[in-house]
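All protein chains but one are shown in place.
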Amino acid sequence: MSGRDAATPTWLGLIPGVVLAALFLVPFGIMLAVSVALRDPSGSGFYTWGFELQSYARVFTFFVGRILFVSMTIAAGAAVISVALALPFTVILAQMSRRAQTVILVILLSVLSLSEVIIGFSVSTLLSQTAGVGNLLALLRITEQPRAYTPSLFALMTGLCYLTFPYSVLVLYPPVARLDPELVEASRTMGASPLRTFFGVTVPLLRAPILGALILVFVFALGSYLLPQVLGRPEHWTLSVHITDQAVYQSNLPFAAAMAVVLLLAALALVGLALLVARERRAA
Amino acid sequence: MRSRLGAFYVAVLMLLLVLPLVVVGGVSLNGGQNLRFPPQDASFRWYGELFRAADWTGPLRNSLVIAAVAALIAVAVALPLALHAWGRGGALSRVLYTLGVAPFMLPPVITALGFLVFWVALGMYGQMAATILSHGIFLVTLPLVTTSLGLQGIDPALLEAARTMGATRGQVLRTVVLPLALPYIISGYAFAFVLSLNEYIIAYMVAGFTVETLPIKIFNSLRYGYSPIMGVVSVLFVGLAILVYGAIGIFGNLPRLLGAEQVREG
């Protein structure tokens, strides 16, 4: 930038600053206040302002603990599978011509921006009795009768992987695309096979981005709200589902807010960790 | 990994990715009120029905209005923020930038609940304006990231050159910076538009019972009566996304927009 003055006037930062503070920070502040508000037992309104830690006490019970454990296990499973599938995919993708990359990126972005509702609907249709896999297997006479594979843990994991795979690729894409291709070529000239090069050079070089991607994909999967309802059974419902359930159907906003605050802190800690990992890599 | 095996691997995964969409596309062609695949009595009947059936045209209109205006708001907030962060740097702009990116990094249910209590407190719960503003803030991240990328790509010498030729700071912004960043701003708008169209949980929590959007309508239909129209909407959404991203891919540099620094030409 010019040494004399900045390229933009000072007041320019005010607009987004005020808007974001008013419409993003204030809602979080209110949510924090609601999480310690008194629940109105009559059920007429949602809550009255006050201060009690009742809702937080409920968060740290066995019931919520189990939900949190289930949510995290499911999200972690989906993150590991997605990133494991996405890593070789991204490495190959980054070596393709620009045209091929663009085509694949367009499809990935399209799938990524699809509503969870539509993904849930698509996967459930694919796994249903009347269309897709069940039908196909019956047609090929592998099974006697067409059967549905949803709802089930398998269907839920399939849906989550479908949801998180494009995200994993796009998170891994920048560091993979910036990898010096000569490192890989050097390994090849020294006699390493492609597979050996992948595990001996590419993966170690990308250790930090892979870890970062795992965390980000985990948080992304943790936020999944519709798939557990469409594809899973009630015991697979994640914290996101329960938060909505409490807020909208049980009219217990303080409890929903308290769960959301806990989820927020967990997510912030994890995202912070992912950023830290990314920064350390840049410093190295 | 530039082997045939690698290409095969990519092809298989792409196929798996496209498979559910093919099935849904097939389902949308059913002639009757059922979800069979392969479709029976194939027809485009339900495609017309989407634009006729009153219980679907409402959500369709809602979704389009919300997405168009919310994406505009997102750009209106993101553009000055991106310019500020780019032109000045410093702690304040870093904090603002983090605020702009944060909604997208967190589980959306948190943001959704935050908006719910906010609009309840303001008495705007259940209004379309609340959905629009919530989406606008939630989606700031996309135009913020694309615009920042565009600004970072501008050679600082261009700005200095404009200054030496007599342009004031405002004139430099108007005649050099904005024209060069415009493709990235448009990309950001397109990203935000598509994502708003597909967003469920915030729209649902803020005004789900009064302002039905297409994703909400589909989800309700999943519970209370299937219809091939759900397939139709899915097909249209996929088609629209491919159209928008395809256009960005053709007229812009999608790999660079997504973070690659250099890509082989071809």
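A and B label the chains in the order they appear, each numbered from 1.
Operating definition for what follows: contacts are C-beta pairs under 8 Å (C-beta built on N, C-alpha and C of every residue); 3 or more make two chains touch, one makes a residue touch a chain.
The definition used in the following text is that contacts and distances are computed from a predicted model.
> Suppose you had to identify the omitted chain by its UniProt name; would it be "Sarcosine oxidase subunit beta", "Putrescine transport ATP-binding protein PotA", "phosphoenolpyruvate--glycerone phosphotransferase" or "NAD(P)/FAD-dependent oxidoreductase"?
This omitted chain is identified in its UniProt record as "Putrescine transport ATP-binding protein PotA".
> For the chain left off this view, which of B:95, B:158 or B:250 is in contact with it?
Result: among the candidates, B:158 touches the missing chain.
> Among B:176, B:218 or B:241, which one touches the chain that has been omitted from the display?
If we include the chain that is not displayed, B:176 is the one touching it.
> If the hidden chain were put back, which residues of chain B would touch it?
Within chain B, the residues touching the omitted chain are 155, 157-158, 160-168, 171, 175-176, 179-180.
Throughout what follows, only the chains that are shown with their structure count from here on.
> Provide the C-alpha centroid distance between chain A and chain B, rounded to the nearest whole angstrom.
Their C-alpha centroids are separated by 16 Å.
> Inside the complex, what are the residues of chain B that reach chain A?
Touching chain A: residues 1-3, 6-7, 9-10, 13-14, 17-21, 23-24, 26-27, 34-37, 76-78, 80-81, 83-84, 86-88, 92-93, 96, 99-100, 102-103, 105-118, 120-121, 133-134, 136-137, 140, 156, 159-160, 163, 169-170, 172-173, 177, 191, 194-195, 197-201, 204-205, 208, 214-216, 218-219, 222, 230-231, 233-234, 237-238, 241-242, 245-246, 249, 254-255, 258-266 of chain B.
> Mind listing the chain A positions that touch chain B in their complex?
Contact set of chain A toward chain B: 1-2, 5-10, 12-13, 15-17, 19-21, 23-28, 30-31, 34, 46, 85, 88-89, 91-95, 97-99, 101-111, 113-126, 128, 130-132, 135, 162, 165-166, 170, 173-174, 177-178, 194, 197-198, 202, 216, 219, 222-223, 225-226, 230, 239-240, 243-244, 247-248, 253, 256-257, 260, 263-264, 267-268, 271.
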